[in-house]
Each structure stands twice: as C-alpha cells, then as structure tokens.
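All protein chains but one are shown at their positions in the complex.
Letters A and B name the chains as they come in the text, with residue numbers starting at 1 for each one.
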Amino acid sequence: MKLADLAPRIGATVRGNGATDVIRVRGIEEAGPGDLTFVSNPRYLARLATTRATAVIVAADVECALPALITSNPYLAFARAVGVLHESPPPPAGVHPSAQVDSSAVLGEGVHVGALAVVGPRVRLGARTVIHPHVTLYADVVTGDDCVLHSGAQVREGSRLGQRVVVQNGAVIGADGFGFAKDENGRYHKIPQVGVVVIEDDVEIGALTAVDRAALGETRIGRGTKLDNLVQIGHSVTVGEDTVIAGQTGIAGSTKIGSRVVLAGQVGVIGHLEVGDEVIVTAQTGVGHSLEKGSVVSGSPSLDNRSWLRSIAVFARLPELQRRVRELERALRSDRNPS
Amino acid sequence: MKLADLAPRIGATVRGNGATDVIRVRGIEEAGPGDLTFVSNPRYLARLATTRATAVIVAADVECALPALITSNPYLAFARAVGVLHESPPPPAGVHPSAQVDSSAVLGEGVHVGALAVVGPRVRLGARTVIHPHVTLYADVVTGDDCVLHSGAQVREGSRLGQRVVVQNGAVIGADGFGFAKDENGRYHKIPQVGVVVIEDDVEIGALTAVDRAALGETRIGRGTKLDNLVQIGHSVTVGEDTVIAGQTGIAGSTKIGSRVVLAGQVGVIGHLEVGDEVIVTAQTGVGHSLEKGSVVSGSPSLDNRSWLRSIAVFARLPELQRRVRELERALRSDRNPS
Partner (left out) sequence: MKLADLAPRIGATVRGNGATDVIRVRGIEEAGPGDLTFVSNPRYLARLATTRATAVIVAADVECALPALITSNPYLAFARAVGVLHESPPPPAGVHPSAQVDSSAVLGEGVHVGALAVVGPRVRLGARTVIHPHVTLYADVVTGDDCVLHSGAQVREGSRLGQRVVVQNGAVIGADGFGFAKDENGRYHKIPQVGVVVIEDDVEIGALTAVDRAALGETRIGRGTKLDNLVQIGHSVTVGEDTVIAGQTGIAGSTKIGSRVVLAGQVGVIGHLEVGDEVIVTAQTGVGHSLEKGSVVSGSPSLDNRSWLRSIAVFARLPELQRRVRELERALRSDRNPS
C-alpha cells in the first residue's frame, strides 16, 4: 500500500515520497525492505539511523531520512497501521452445521457461529458477532454487535455483553461467585449466586480470566476497560471505564474500581473497598484499604508509592542499619564505662 | 411466598405479620417492595431504618419495625432464602443427542448430559448429576450423586468425585503434576504422573482452578472444602475438611493442608509442608515452613501475624528510623569531638 493511501486511514500525513510502497509493519530492529516501522519511545530514536525499514511512523519533530508518516501519536497510528496492513477477513456469516444453536436463539445479521459451539435458549447475538469453536453460551446470554468470542470461552446464564466486546480463549464470564455461609458446626453452605455479569462496550477480557456473577445484583466491567490474562474479578465487583488490569491480578468481592485506573500484574485488592479514578497500583501490590482518586501505591500491604520506594531502599540496607545501631550501643556503653 | 411458609424452610421464626409476601432476596440498599433482605453484620444495622425492603432476616436481639424472620444465624438463613426464592429447576434428565457418551459409561437415575459433552469409557455418574456442555470426562472418572460440572470443566482419567461436588467452568481436575527428573546434561525427563485425584463430598472447585493428579498415589480435597477461582493445587497435596482457599492461591506438591484452614487470596505455600488445622493465612502470604494448628500468619516469607503487623508498621517508617540513627551517630561524634 502506498504511504499516501495509508496516511488518511491512520490519522497521519506523508513526509517524503507518498508513492513509497509498504506491505507490512515490523519492529524497528526486525524491519527490512517493504516494511513500515514506528518510533514512539524517544529511547529508540537512535535506531532510526540504522533501521532497514522502508518507511517510518514518527512525530513531526523527529528528523529522519526515510519517507515518514507524521502524527502526534505514533503509537496509535502504528496500531491502526497494523489493522490496515495485516487485516484478515472475518469468518464468513453462518452457523457451522456441528454447532448446537437453540431454536429460541436470535442471531443478528452476519453472525458467525463456529464448529461445535453451543448457543443456549433465548441467547441474542448482535450483528456480525463471531462465536469461535467450543464456546458455550448458557441461556439468556446477550451480546451486542461486532463481538468476538474466542474458542473455549464460557459465558454463563444471563450475562450481558455490549458492543465490540472481545473475549479471549478460555475466559469464563459469570461463574458462581465464592459465597458460603458457615453453620454452627463450621460447615459451609453455598449461597446461590443469582446475580449476573454486565460487560460494557469495547471491553476486552483476556485468556483464562474469570469474571464471577454477582450473588445478587450484578458484576460490571465498564466501557473500554481491558483485562489481561488469568485475572480474577470477584462477585459484585464493579470496574469503571478505560481501566487497565494486567495479568494475574485479583479483585475480591464487592470492591469498586474507578475509571482510568491502572492495576499492574499480580496485584491483589481485598473485598468491599473503593479504589478511586486514575489510581495506579504497581505490580504485586496488595491493596488492603480504599484508595483516593489519583493515588499511586506499591507494596504488600500497599503504601504511597514514594514512601514505599524510600522504605524499600532502607530495607535493602537493613543489616547495615542494624550494625550501626549495635555500634552506637557499644560506643555509648564505652563512653559510660571507660575501661 | 408468605413469611410463615418461608420461615421453616430457612430455620427461622416469624416476628410480625406472617402473611407478608416476599418474592426475592436483595441487598439492604438495593431492596424495594416485595424484597426480603438481611442483616448479619452489625455495621449495617443502621440501614434497617431506611431500607425499602418488605421484610428482613435478623437475629432475635435486633429491633426493627419491619416484619422479620428471626434466626441465630442470619447469614445462613439468607443463603437458604436465596435458594428457596430464586430456585431454578435443574436441567431435565437425559443425554443431549450431540453428547459423546461411551457405551461402557454408567449413568445414574436423572443424570443430565448437555450438548457436546464427552463421557469416556467406564465413567460412572451418580444420580441426578448434571454435566454441562463441553465438559470432558476421561476414562474411569466416577462422580457421586447430585454433582454439577459446569461447561468447559476437564476431568482426567480415574478422578473420583464424591456427592454434591460442584465444579465451576473451565476447572481442570487431574492434569499431570509438575514432575521432571534432570539428567547429567541438565535436561528434564517427564515423570509419568500415574496417581489420581480424589474430591470428597460437598467440595466446590472454582472456575479455572487446577487440581493436579498425584505422581503416585493420590491428591485429595477433603469434605466440604471450597476452592475459589484460579487456584493451583500441586500433585499429591492433601487438603482437609471445611477448608477455604481463596482466589489465585497456589499450593506446591506434597503439602498437607489441615481442616478448617483459611487461605486468603494469592497465598503461596511451598511443597512438602504441613499446615495444621484452623490455620489462617492472610492474602499474598508466602508460607515457607510448616505451621502449627491455629497459627495466624502473614507476609512473604510468613511471620506470626502480630509480629508481621508490628514489623510492617516500622517498615513504613524506615526512612525516619534511618534518619534517627544518622542523627544519633552525629550526636555521638559531636559529643566525643566537641569543636
């Protein structure tokens, strides 16, 4: 594709020869002739001198000899360029003969249901939604238009998905929350989990991630939020909009996570908390109390990030600190009892 | 349903008008006309004054104007009330024509096998057990009566499940344990995992939880124990009765966990340990040594919970402690060398 044709599709303008042809997108080190690459991180600017790419996406203030696509957000333009140059056609509309679709299900225009998928009673699928093989949709599941559910995803009864929701392989939406009541003999009795899960528009759910249904009411993932793989979302949790939750993070029941929050990998958040908007939680942090809007926290249990950084620096020198205390004690003793 | 009819089914007695009708259970804040709610946590007692619920489950000593169901264990009665008021009929007995059931399998009375499930050779399913779509039961799996296996659950050869076991979606029971022997070149050779998994009565296994088969012998989950989502149980582990293991916790091979233990979320327990009965392990703790009955531990590596709380409090002030040591050193120097 010529740069002049690609530019308007990715929100960029051409600098240099717009007739330059690119066929795919590659990283700056791997790129060769015919490849389009990009630089968004200033750290990698130096590599522009040596890349073998044919063209590059950069910000306006970056000088380079290559033909370039100029944009204020090279990373976003890169994302779009991948979409354009590596576009793969969606699976064709239709239901595979081996799929088991209940006669009461309603399928929108252009829906694809793959081999051996199960679509339960009263399920409604929006237009162009793609159901890959081995997906199970229990009764009364609803999806919006243009959703993609990858193979092995399991969606339990009554779950509601918005528009353009992507569910990666093996994810589980709407399994029973972890709720039990203890009797006088210390035995646990299941609290039937009769709530639902609501996934809003433009959410992505990672592979092998579990979003539990609510005990009563609903568990809700807000518009535009992205969950990575192996994440655990407990029952009755609500997550706001445009929040990012990285791999293996877990959020216990009834906690409310705000919008534009970033939870890094392997974070744990206990139940019944409120985590404000724009909070940032670094990797492996354990959040044990509610957090105000804009907090940045680290550690287990979590502290303000700057305090934690200072404490952790001293932690690494604790044996030295202990030795200094011992020497002070010795010095004081010898001052008091000069021999 | 009238309170007078509901009361005996949930172990409660009526206070006020027994003819009061309730149709569902809701949380105290969400409840409206026709709803039954409950208060078990004293923190929420104040909300009784403002709830719009029609009736409430409370302990005998709680005063309130609403018609009430009185019980010594409101939370347990709540669990039962959900079961009664939100009861959904079990799937009908029978085998879906698309399921693949081996001719040597033995299905008890009232068993349901859903669409596209696979039931292997010599499998035996107890009465009324429900197998949802896309479950795979390898050869020689046995379940007791009234089990429920949700879609996408995978149960490997020879696994034995007791009565009333619930397996949530995507759980894996009996995959090979992680066992390899290293040769003189540093290459690993698989130790065939030829043991089994035994799940006793009334256990619940969470979504996407893995319980590995033993190398030799068995991995065992004791009666009434509840595992949350994304839990890892290593090969040859044994877990006692009425133990609760929260999400994303992992137990390495051959460790023995006692009865009535509570492991909070994201806990790790290394292999070949013994964790005594009634131990409590708080979230994200790393257990690296055996624990006596009744221990309460926290931290990574784990300490007695009270010691850990004290240490963690000092940790948060380590920069200040370091500064005080520096000042002491300065003071002592100036005392010794007055200028």
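The criterion applied here is as follows: contacts are C-beta pairs under 8 Å (C-beta built on N, C-alpha and C of every residue); 3 or more make two chains touch, one makes a residue touch a chain.
Model, not experiment: these values are computed from the prediction.
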{"item": "Listed residues A:Thr129, A:Ser159, A:Gln248 or A:Ser295, member touching the removed chain", "value": "A:Gln248"}
{"item": "Residue among B:Gly152, B:Gly224 or B:Gly258 touching the omitted chain", "value": "B:Gly152"}
{"item": "Interface with the undisplayed chain - residues on subunit A", "value": "25-27, 30, 72-73, 75-76, 78-80, 82-83, 86, 96, 98, 114-116, 132-134, 150-152, 166, 168-170, 202, 204, 206-208, 224, 226, 228-230, 242, 244, 246-248, 260, 265-266, 283-284, 300, 312, 315-319, 321-322, 325, 328-329, 332, 335-336"}
{"item": "Where the missing chain touches subunit B, by residue", "value": "100, 116, 118, 134, 136, 138, 152, 154, 156, 170, 172, 175-176, 178-184, 186-192, 194, 208, 210, 212, 215-217, 230, 232, 234, 248, 250, 252, 266, 268, 270, 284, 286, 288, 300-301, 303, 307, 310-311, 313-315, 317-318, 321, 324-325, 328, 331-332, 335"}
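Note that only the chains that are shown with their structure count from here on.
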{"item": "Distance from the mean Cα position of subunit B to that of subunit A, given in whole angstrom", "value": "25"}
